[in-house]
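Entry: chain A
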Amino acid sequence: AAARDNVQVAGSSTVLPYASIVAEAFGENFDFPTPVVEGGGSGAGRKKLCEGVGENTIDIANSSSRIKQSDIDLCAQNGVTEIMEVRIGYDGIVFASDINGPDFAFTPADWYNAIAEKIVVDGALVANPNMTWADVNPELPAQKIMAFIPGTKHGTREVFDEKVLEAGCEATGAAEAFAAAGDADHKGCMALRTDGASVDIDGDYTETLSRLAANPEAIGVFGLSFYEANTDKLIVATMDGIVPSTESISTGEYPVSRPLYFYVKKAHLGVIPGLQEYIDFFVSDEIAGPDGPLAQYGLVSDPELAATQEAVANGVVMAPLN
Partner candidate 1 sequence: MNDMRPVERAVETKEIKFECRDCQVWYGDTHAIKDVSVDIQDKTVTAFIGPSGCGKSTFLRCLNRMNDTIDIARVEGSFLLDGESIYDKRVDPVQLRAKVGMVFQKPNPFPKSIYDNVAYGPRIHGLAKNKAELDEIVEKSLRRGAIWNEVKDRLDAPGTGLSGGQQQRLCIARAVATEPEVLLMDEPCSALDPIATAQVEELIDELRESYSVVIVTHSMQQAARVSQKTAFFHLGNLVEFGETGQIFTNPKDPRTESYITGRIG
Partner candidate 2 sequence: MSVGLVSLIVLLIAAVGYMMGRRKALSSAGGDIRKLHSLPSYYGQTVLLFAAVPAFLLMFVWLFFQPIYIESSVTGMISPSDIAEGSSESLVMADVRRIAGGLDQLLVQGDLSEDDISRMRADETNVRERLAQAGVALGSDVQQSVFEAAKAYRGQNSALWMAMVVAVLALSLAGAVFSYMKIAPSYRARNVSEAAIKAILILSSMVAILTTVGIVFSLLFETAHFFRLYPAKDFFFNATWNPQFRGGSDLGILPLLWGTLYVSFIALLFAVPIGLFAAIYLSEYASPRLRSIAKPAIEILAGIPTIVYGLFALITVGPMLRDYFAQPLGLGASSSSVMTAGIVMAIMLIPFVSSLSDDIINAVPQAMRDGSFGLGATHSETIKQVVLPAALPGIVGAVLLAASRAIGETMIVVMGAGAAAKLSLNPFEAMTTITVKIVSQLTGDTEFASPETLVAFALGLSLFVITLGLNVLALYIVRKYREQYE
């Protein structure tokens, strides 16, 4: 069998667009072939990365969340002991609705009260009675509650759970109520109503967008970059009064965002042609900097990019998870 001469990347479909932009530019500007970038989900990507060392395993796993200990263990078990962690920037998560609808200004508490299964009314936990956003918060439009949120397969959901629901749960005092009811780690905070007010979307943002088209009253959860490509169809809601944008996210004002990573199998560096060049290129200012094509596309550039560049150049292996 001939030896492989292209870099192979797999993983998160959130990172995929960024990675393909980089891969394309890389193929144009270097003599190496364009890397093959696969989607398939962060979990699957990391699993493939950890399948072992060798040509018929991939070189890089894109991930929309940090690698987990179980993945590291799996890697170690298969001889993948050295992994480089590269944070490429941040992904903002925004709430948007049909452009012809009213403006929304949310707080996490609004979201919690709108779609949680049980909420606190007059100090007691009751099944969620709210039918319209105005029921939740009189300042919101009297529009039927219908939310398209990412399905439980999506990493976005994890962020949504944590930064919106959990925050809202705390803010409305429901967390305390759950704790009082014996649910110490507030599992109840994550329980959503099942009457159709919140709809899980297992597909991608395009599906959410299509669903919005079919249900103009609904509100959808999107990635910032997706929203930016469709500003003529969507109107974005503020969260805690902050309008999501690359600036507000990089300063940390806008609360709902998450870091994006890729993980490099160090053993492949120096073996797979172009691998080192690719990762160097990826984190270079030209690409990942605030004026680079990634930022232009909607990636929130990492303020600590310089440190990342250095680590990548020196092949620094990631430390054990804390």
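How were these picked? Simply put, all candidates are chains of the complex that A comes from, given by their letters.
Methods note: a contact is a pair of C-beta atoms (placed from the backbone, for glycine too) under 8 Å apart; a residue touches a chain by one contact, two chains touch by 3 or more; residues count from 1.
Quick caveat, the model's predicted, so the values are computed rather than measured.
**Q** Touching chain A in this complex is which of 1 or 2?
**A** 2
**Q** Of all residues in chain A, which touch candidate 2 in the complex?
**A** Per the stated touch rule, the residues are 1-5, 12, 31-32, 39-44, 46-47, 50, 52-55, 63-65, 68, 70-71, 73-74, 79, 81-82, 151-155, 157-158, 161, 187, 190-191, 194, 196, 199-203, 207, 210-211, 213-215, 266-276.
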